[in-house]
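All protein chains but one are shown at their positions in the complex.
On to subunit A.
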Amino acid sequence: MDTKEAVLDILNELTGEDLSEQMDENLFDNGLLDSMATVQMLLELQEKTGITAPVSEFNRDEWATPNKIIEKVESLRNE
């Protein structure tokens, strides 16, 4: 599964919305992701993409939109 698909799947499960048409929508601003949902997202990402989420350096702005999340996951994968 490619990163984009994995991220959108996880977000769909968490928010109940297909975000493929809203790749630059800020998920914190529109209320789709609160801190509890963010944690679940990170847990799922760890499980499904094998990344280790950098929880103590977590910066919301870097994870705010579907596109940003994909970018972040790919850069963590290549580390």
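We adopt the following convention: a residue touches a chain if its C-beta (ideal position, glycine included) is under 8 Å from a C-beta of that chain, and two chains touch if they have at least 3 such contacts; residues count from 1.
We adopt the following convention: contacts and distances are computed from a predicted model.
Among the names given as "DNA polymerase IV", "D-alanine--D-alanyl carrier protein ligase", "Energy-coupling factor transport system permease protein" or "Oligopeptide/dipeptide ABC transporter, ATP-binding protein", UniProt records the absent chain under the name "D-alanine--D-alanyl carrier protein ligase". Touching residues on subunit A toward the chain that is not drawn are 14-17, 22, 30-32, 34-39, 42-43, 53, 55-60.
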